[in-house]
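Missing here is one protein chain; the remaining ones are kept as they sit in the complex.
Chain naming follows the written order as A and B, and within any one chain the residues start at number 1.
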Amino acid sequence: MNRRVAIVGVGQSPREVSYSRRHTWRDIVVAAVYEALEDAGIGPREIQAGFVNYHGEMYIETGGIDPIISDYLGMAPAPFNAGSAQCNGGAMSLSDGVMAVASGRYDKVLVIGFDKEDVHVNPLDTFNVSFEVEYDYHLGLSHLDGIFLREQAYMRKYGYDLSPVAKFAQQCYWYANRNPRAVRGKDPIPSIEELTKEIWPGSLQPCLDSIRKRSICNNGGAAAAMILVPEDQVQNYAHVPVFVDGFSIKVISHYLGKQQNYPVPGLENGDIASMPHAAIAAKEAYKMAGITADDVDIVQLYDNQITPMLFLEALGICEPGQAGRFILEGGVAIDGHCPTNTDGGRTAFCLSSGADVGDMVIESVHQLRGNAGERQVKDPKVSACCGFAGCGGGISVLIVRRD
Amino acid sequence: MQIGLVGYGACIPRHRIAVKDIFDVWNNTVLEMLKGIKIEERAVLQPDEDTITMAVLAAKRALKQSGLAPEQIDSLYLGTGTSPWDSKASAMTVAEALGLRPNIFIADVQFSGKSATAAMQMAMGLIGSGMTKFSMVIGSDTINRHVAPGDLYEYTASAGAVALIIGSDRIIAEIEGTASYGTDFSDFFRQEGSRFIRMGGQDIPALLDMGLIEHSVIAAKALFHKLGTKPSDYSYAVFQAIYGFVPFAIGGALGFSPQQIGPGVIAPMIGDCGAATSLLSLGSVLDIAKPGDSVFLSAYGFGAGSDAFSLKATPSIVETRGKSPAVRQLLEDKQLVSYGTALKFEYKLLRPENAASPYV
Partner (left out) sequence: MNEFSGEQIYKNAVYTPMRTWQERKGRLRLMGSRCKDCGQLWFPRRGEGVCGKCNSRNLEDYQCSQTGKILYHWAFAFFFTLTGYGERGTNNRVSTLIELDDGVHIFSEIVDYEPELIRDGMRVEMVVRKHRRETNGNWFYAYKFVISK
C-alpha cells in the first residue's frame, strides 16, 4: 500500500433497546459519527468522503441513502459510497475507506456501518435475504439453519458435544459483564447446563431455550463509526494511533450444498465444518501486515454458535478440529492464549449486522489504546477481526495493530 | 387394437382422523349410524400437501412400476374437482415436476368423482386413434379441504391420488370396454369461487339413491349389454365407495356377490377421495389379481354421471408386484391426528390476511 492508514476516532450509537426503539436510523448514525468526531477531535466539515455499509435495502426498508446520510450528518456535498454485504459489510466499507486513504485520494475519511432492524412489522421476513435465496430462503430455510448444520458437521466430525459452544457463550457474557455498553451487560452468566440443553438427551440437537441464551443479541438498531487518516498525520490526534495493516475479503458459494465442496483450488478440500476461504483471507491479511498467526494477541470475531471455532482454525490459531478443546481449556479468556470477543461479542455485546465488523474494530482500538477498563487485556499489539456474512458466503480478516 | 393399463401408482396422505374425533367435536349425528355406513377414518392433508403434490407422487410410482421414462408419455389428463386453481391447469405443474415433454396433449378434466375415469375414456380414444402411444391419466382430489367443518360429509371427506398409464403395448390389464350414463342432478356441487362442496339437500339417502346408486347401476347395465357380460363373469367389482356400505349396495343391486366386492372395499379406512376413490379400489385388487382375472370398475361423479369399465389382467400383471407400494401398504402407513390439527393443517381456521408473525 502507498500509505499506512490509522484509525484516530471511533464512535458507537447507544446500544440500549429503549434508545433504538425511539430513534430513526438517521439518528443512530448521527450518534455514532459525532462520537467518533469528538473522539478524533475534528469537525464534521473536515470529512472528505464516507463509506457506509448496511445489510441491504429490504432490511432497513430504505434506499438511496448516500445523499441522505451526507446531508443529515451536515457533511454535504461529501460523497458517501454505500454498499451492502450483510454482517460482513463493515469489512467492505472499512477496506474501501482504507484504500481511499492509502491511495492518496483522501486524507480524512469516515467509515460507518449500521442497520435498523426494528423498522419491520415482521423482520423475520427479510433478515434472511442474505443466503442463496432462490433455493433456500424461498424454500423456508434460513442462514441460521445453515449455521446450525455447520455446527452439527463440526461436532460430529471432531467428536464434540455442545460444551465448546456453551463455554464460548459463557465467556462472552463474562466480558459483557465488564462492558458498560453491552446489551447483555447486566445478565448473569448462564450455566453450562442451561446452554447445552438438548431437545432429546444425547441427540446433540439444541433446544430453543438453550439457543436463546447463546443467540446473537440484536438490540433493534446500531451504528459504528471510524475516522481514518494517513500515517503522516497521526501526530495531530490525541490517542495512540491504531493502524489497519492488513485486510482481506474472500467468498465462497452462498448455497450451503456448494459450501460442502467447492471445486476450485484452495477451496476444494473444505467442507461445512471449516472455512477454506477464511484460511486464504487470513494468509493474505497476515502477509499484508507482515505477521504470522503467532503474532495475533487478541481476536474479535463474528460469533454465532459454531463460527468462533471455525474462525480460530482458519486463522491458524488452532489446528483443524482443536478449537473446541482450546475454548474448553480457557484459551479465549482474558488470561488465555488468545482473548476473543473482549467486548462480549455478538452474543452478549450487540449484533446489528451492518455495525458488526465496525464494533469488532472499535473494540480492538480500545484494547490497543489501553482504555478497555475492566476487560483490558494485558498489552495487546495485534488484533485480528473476522467478519462473516449469511452462512459464511463472505468472510473477512482484518489486522489492526499499534506500534 | 388392444388397449389397457401399462402401470399404476397411488398416493395417500399419511395423516388420518378417526370419525369419533370429529363426532366428539360436533355431535351432529348418531355414532351408530357412522358405524352402519362403515366409515372409520379418513385422510387429513399436511399443510404442504394438495392435489398437485399427491398427483406427482402417484405418477412417479406409476412410471417406476411400468418401467417407462417420462419422455415416453404422450399425453397427461389430470382428473380433479379440487384443483388449487379454478383457472390454470394443475396438469401443467404436474407435467413439469415429472419431466414430461413440453409437446404433449395435456389438460385438467373435471367431472367430480369420475374425472379420472372420464380422462381414461379420452386416453382410450387417443391411443385407439394412434395419436398417442402411452397416455397418463391421474385422478387426484382433496375433498377434505373443500368440505365445511360441521358438514355431515366431513366424516368421509378425504384425499388421495392414483395415476394410470394406458397404452397399446406392455399391457398388464386390458380395458375391454366402457360405458357411461349421466343426467343433470345437483346432488353435490361447488360453485365458482366457493371453498366448500355443498350437498344439494339434507336427505342423504335420497341423494345417494337417485345419484350414486341409480347412475352407477344404469351405467353398469349398459356396459354388460354392450359387451355381453354378466356380473358372474367378473373376479372383482369395485365402485365409487364414498362409504364402506356403498359397494355392497350397488353391487348387490347388480347381482355381484360379497366375495367379488369385499377385496376392493377400502372406504372404511380412507373415505371419499373424489376422483381417486374408485381407482384406489381398482389398485387394491390389481395388487392381488391373477392373470385372467377380470375386474368390473364403476366410478361416479356428482352432478351426475357414472362410467363403467371392464378390465382383464394379462400375464404381465405378475411383473408389477413389488415395484411400487401396494395400496393396502399405503393405507396402513398412517398417523392419526386430532380435530384441531386437522382444521389447522387444512387451513380452515380464519387467519389475518397479512402475516405479522408465523402465527398471526
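Operating definition for what follows: a residue touches a chain if its C-beta (ideal position, glycine included) is under 8 Å from a C-beta of that chain, and two chains touch if they have at least 3 such contacts.
As the structure is a prediction and not an experimental result, all values here were calculated from the model.
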item: Contact partner of the left-out chain, one of A:3, A:181 or A:258; value: A:258
item: Missing-chain contacts mapped onto chain A; value: 58, 122, 124-126, 128-129, 132-142, 144-146, 148-149, 151-153, 156, 199-200, 203, 205-208, 211, 253, 255-258, 260-264, 272
item: Touching residues (missing chain, whole complex) on chain B; value: 14, 46-50, 52-53, 56-57, 84-85, 93, 96-99, 193, 195, 325, 333, 344-359
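Criterion: only the chains that are shown with their structure count from here on.
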item: Partner chain B, residues of chain A touching it in the complex; value: 121-122, 124-125
item: Complex contacts: residues of chain B adjacent to chain A; value: 355-358
